[in-house]
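What you see is the complex with one protein chain gone and the rest in place.
Each chain carries a letter (A and B) given by its place in the written order, and its residues are counted from 1.
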Amino acid sequence: MTRPDTQSEQMQENTEVPSEKRRLVDDIRFQKRLEKRYRAEKRFRLYGLLSIGFGLLCLVLLFTDIIGKGHSAFLQTEVALDIHFDADYLQIDDINDSQQLNRANFDGLIKRSWRANFPEVKSRSDKRLLYKISSNGSGFQIKDLLIAHPEWLGTTQTLWLIADDDVDVYYKAKNKGISYQGVLSDKSLNWLNALVEENRIELSFNSTFFSAGDSREPEQAGIKGAMVGSLFTLLVTLALSFPIGVAAAIYLEEYAPNNRWTDLIEVNINNLAAVPSIIFGLLGLAIFINFFELPRSIPLVGGLVLTLMTLPTIIISSRAAIKAVPPSIREAALGIGASKMQVILHHVLPLAMPGMLTGTIIGMAQALGETAPLLMIGMVAFIVDIPGGATDPSTVLPVQIFLWADSPERAFVERTSAAIMVLLAFLIVMNTLAVLLRKRLERRW
Amino acid sequence: MESAVENSSQNTVGFPFSDDAKMSIRQCDVFYGDKQAIFDVNLDIGNNEVLAMIGPSGCGKSTFLRCLNRMNDTIDICRVEGSLKLEDTDIYSPDLDVVPLRARVGMVFQKPNPFPKSIYDNVAYGPRIHGLVSRRAELDEVVESSLQKAGLWNEVKDRLDESGTGLSGGQQQRLCIARTIAVNPEVILMDEPCSALDPIATAKIEELITNLSENYTIAIVTHSMQQAARVSNRTAYFHMGKLIEVNDTEKVFTNPTHDLTEAYITGRFG
Partner (left out) sequence: MDTSNLLVALCLLFAASFLVGRARSVSLAEQKGGVRNLNSLPFYHGVLMSLWCAVPSLVLTLVWLLFDDQIIEALVLADIPPSGVDVNLMMNTIENIAAGNFLGLEPEPQMLAAAERFKSLQSISQMCMSAAVLGLGTLGSLWILKSISLEFGARVKVENAFRIILLACSCLAILTTIGIVLSVVFESLRFFKAIPVQEFLFGLQWSPQTAIRPDQVGGSGAFGAVPLFAGTMLISLIAMIVAVPVGLMAAIYLSEYASARFRTYVKPMIEVLAGIPTVVYGFFAALTVAPFIRDTGTILGFSPSSESALAAGLVMGVMIIPFVSSLSDDVINAVPQSLRDGSLGLGATQSETIRQVVIPAALPGIVSGVLLAASRAIGETMIVVMAAGLAAKLTANPLESVTTVTVQIVTLLVGDQEFDSPKTLAAFALGLTLFAITLGLNFIAQRVVKKYREQYD
């Protein structure tokens, strides 16, 4: 084996080194291999970075897509119509008589106004198209306005009515400058252009979205019903899962003896945390609805099912919070002569509370986004009214999103995305709250 | 007698340098963030000698040792200044490749850390990644010879496929030594290799060190003065990050020059 004749080689020969020793750095093969290894190193690092990039890219794509689709739903097209509140036509002499109000033909009043605005429209089919420009809920809209302003009876007012969803789609497309591909006929487009010239059509804030319940018509549909339903459901879940979860955590950390029964409880909790959510729905269906015959589709039952789902999360995080309390505090309290219950209630619990609250907020955030188990217990019904309590039939926001996602109208796609934005906003707020709480907690010891 | 502190001088006493130096360190300072841990160390490690580094806990011996194969690079806040050379290569030069350096300067750690692989794979790891052998038969030879040199072959030759973590503490440490030898280093650094072992295992490893010194340069950090006395040729005494005295081992332990050294070896502080 030939070796390069360097000074170090001579030195090594002097000390009778065995022949297999060779200077690694002088070996060409070693150098080449080293280069390969460093290239592999760079590639490996790059894969890691690319993976993270992929995950973040998906996140960005998702948000951009939803916001892109949904932001326009916060504006709504309205058309201005001169409405003459003709007392004779409406047959109202006493504005406070609700029976008269209920029987008055507000829809007809609107049709009259349309005809007055476009006198050239003659044929019946044309007239029907014309009436369709305003939403078919406009009758209720002006009735409510009249009730709010009783002095309008007998006068003519220029009122902004919510436009039909087809008009809404058209006008928004026109505003953005993109081409319109929709169902409106040329006749309708002409009338709309006339309205544009008269400045009788505009975009304004879509308050209906936040004040109305579900509806078949996209322009009248809102998420208030779903939001209130979610609120009641979450309240039930919180009221049940927080105390029970904290109680269970306290028992497991402070009282539980080291026996088979305790192991069984712990195994069960860990398993339940991993069970798919739809199984909880089946449980709710079989036991709460079928066996106990509770009504379907009410926040109470939804809350019960979500409680069972959230309990493992709350128990696990509460246990961690309790474990984090230093034993020295417990010993000090016991040393003064406090009983076990007093040590827990007066010392451990207050110190562990921020951690427990963090876990609970996170659990509630998860419960807010749950859909599948609530589908099982019947919250898929089409419910128009805003629920008044935990025992009124209602739906929740994620289920509302699910139901709307099936609707083919373009305007519903917009509103579904906007509803998702609202849901995500709530979740972001809740999670930020939890993170802030955790940060504040970390400065403790 | 005057207190040791008063009589301390700033310079290293004894013979820190050597004619046939494998590694030479000049004006070495080491910082952890803003705190300085090693102050102006000037030292040579001679070829094929065993240099022991002793001193009280926290005096910086391990920190210094880890500089010699740039293991301190893994600690973000650690900064090394000065000139450290392996023969004529500056090991802290910015374009120096750390990977071959560590193949030339191997390290055995305080607590045995065999990989969770088989005994064979533990020893074969180094040669494999550096591509030192090309055929399986050559690899077998390298593994066998390394295990022999580490004095472990007879005990494990029938169970090379078993996990390295299943061995006793002393065997694990010898496995780690075999692993280090397998890449053919020139210098072996040992950071308190016996502190986690029982006396019998310790004796075996000390015997191993003496055998290895015929072919390798060894720098060993140790807490035990007796161990230093048993295995080393030269001893360096560190105190609070400064190199106080370097001399032949016999001289350091029988007739130390510096007062601090004397105070340490007579047990006035530990």
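Quick note on the criterion: a contact is a pair of C-beta atoms (placed from the backbone, for glycine too) under 8 Å apart; a residue touches a chain by one contact, two chains touch by 3 or more.
If you're wondering where the values come from, they're calculated on a predicted model, not measured in any experiment.
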item: Among A:I110, A:L184, A:L285 or A:A411, the residue in touch with the chain that has been omitted; value: A:L285
item: Of B:V183, B:A228, B:I244 or B:L260, the one touching the omitted chain in the full complex; value: B:V183
item: Chain not shown: contacting residue from A:F85, A:W152, A:W191 or A:F402; value: A:F402
item: Residue of A:I147, A:L264, A:A332 or A:V429 in touch with the missing chain, whole complex considered; value: A:L264
item: Contact footprint on chain A, counting only the chain that is left out; value: 37-38, 40-41, 44-45, 47-52, 54-56, 58-59, 62, 65-66, 69, 243-245, 247-248, 250-252, 255-256, 264-265, 268-272, 274-280, 282-283, 285-287, 290-293, 308, 311-312, 315, 339-341, 365-366, 368-372, 375-376, 380, 398-399, 401-402, 405, 413, 416-417, 420, 423-424, 427, 431, 435
item: Residue numbers in chain B that touch the chain omitted from display; value: 69, 71, 74, 98-103, 106-107, 109, 111, 113-117, 125-126, 129-130, 165, 176, 179-180, 183
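Assume only the chains that are shown with their structure count from here on.
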item: Interchain centroid distance [CA atoms averaged], chain A/chain B, Å; value: 60
item: Chain B partner contacts - residues on chain A that touch it in the complex; value: 8, 11, 15, 17-18, 20-22, 24-25, 29-30, 33-34, 37-38
item: Touching residues (chain side chain B, partner chain A) in the complex; value: 20, 47-48, 87, 97, 99-100, 103-104, 129-132, 184, 186, 215
